[in-house]
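Heads up, one of the protein chains got dropped from this complex, but the rest are sitting where they should.
After this line comes chain A, so read on.
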Amino acid sequence: MASLSSSAAAARATFMPSSCQSRPAGGGRMARLVTRAAASSPKLPSGRRLRVAVVGGGPAGGAAAEALAKGGVETVLIERKLDNCKPCGGAIPLCMVSEFDLPLDLIDRKVRKMKMISPSNVAVDIGGTLAPHEYIGMIRREVLDAYLRSRAEGAGAEVVNGLFLRYEAPKEPNGSYLVHYNHYDSSSGKAGGEKRTFEVDAIVGADGANSRVAKEMGAGDYEYAIAFQERVKIPDDKMKYYEERAEMYVGDDVSPDFYGWVFPKCDHVAVGTGTVTHKPDIKKFQAATRLRAKDRIEGGKIIRVEAHPIPEHPRPKRVAGRVTLVGDAAGYVTKCSGEGIYFAAKSGLMCAEAIVAGSANGTRMVEESDLRKYLAEFDRLYWPTYKVLDVLQKVFYRSNAAREAFVEMCADDYVQKMTFDSYLYKRVVPGNPLDDIKLAVNTIGSLVRATALRREMEKVSL
């Protein structure tokens, strides 16, 4: 008994040594929860292992299932479409490749140059400050998701092809959740799948922006953007331009609150745009994006049209009982860039680690407080990143004038270095304070000039 509780304490210490002393963004209230001991949660009856259902087999679900299985928890991963080609920009930062040990052949393309194009077509190339080993990896979601799921299976998780329907909360405090799902099995001959149930102790909702788990647990809604994308196969000579280059278009014509993009994929490009506030006009924005990139994608054939919602902020409730959300289901997409893959996988991993630690490697029952520890840690680690990107979006995506200033700022080497550092490694390294002051002055200067020009523009009548 003594060894179990000490190993539980050790597991706790290795998982979160600093969060016990840290001051999370929410203030002192959170710190109070963190210091509860794991040894007080009851041991599981008849020595069985903890059972967890991971709903959704994307990056969040795959990472969570693998970490859970490795930690000694009995894991079931439910995915409704094993060959799903999720509509996605498909960009992953360098830290994801190293943190998740991704093999380099998953990456279709290494983007080393980005072109930012302002509403008046001022074009700025960024990427000149990247070291030779640094790049933004472009992946196909079907490839990445399948790889992470296979790793989870290899670690001992059971991957089930099925559609999560609903769950029933336990009636006693330490009872089980009853998960209802539609089991798809091509060999059984039933077209719609057969209804099945199974019992678990905890549920991790990793089923994306339209999460059913979130609906079941009453997590609340979030504002979301619609991202619309067309995959275009362009002739080889035009594809050369996009060999290592991605483009980002900003402007009211392309999107009133987001940006339009041309991202290279394995053998074609993805041209798309998104918006939160003007969703019915998405087709117009897409046409405008195609117009801006016209010369470079002319002669291309649209091979696929896809769209998907992207959450703008976390759901009001991310945990209820022993059910929690990770990834897009929780709403972990950054503003300004709309990045979600890394945070989905990382949150899945952190949630799984919290469950493993709280259950002392699957031997004890977990509680809501253990899941809240994952939330506290995630919020503490990544809150600065999210806040900075929110501020950037509020300042630079407001109007065409602000976007012109934004593109002008991107021409600065210091800005490029800071941007790429924070994107590729998810760390905000404080630079030289003198450079920071210069940057602040330049930013204000750009904004003031762009606003002044805007006022002149209003006087001009063409």
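The rule we apply is simple: a residue touches a chain if its C-beta (ideal position, glycine included) is under 8 Å from a C-beta of that chain, and two chains touch if they have at least 3 such contacts; residues count from 1.
We adopt the following convention: contacts and distances are computed from a predicted model.
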>> Looking at what's absent rather than what's present, what does UniProt name the missing chain, "Lil3 protein", "Cornichon family member 4", "Mitochondrial import inner membrane translocase subunit" or "DNA replication complex GINS protein PSF1"?
In response: "Lil3 protein"
> Hey, which of A:R212, A:R292 or A:R322 is the one touching the hidden chain?
Replying inline: A:R292
>> I'm checking contacts with the chain that's been left out. Which of A:P59, A:G251 or A:P309 qualifies?
In response: A:G251
> Which listed residue, A:R318, A:R364 or A:K426, touches the chain dropped from view?
Replying inline: A:R318
> What chain A residues would touch the chain not displayed?
Replying inline: 25-26, 29-30, 32-33, 36, 117, 119-123, 220, 222, 232, 241, 251-254, 281, 284, 287-288, 290-302, 313-319, 335, 368-369, 372, 375, 379, 383, 386-387, 390, 394, 400, 404, 408, 411, 445-446, 448-450, 452-453, 455-457, 459-462
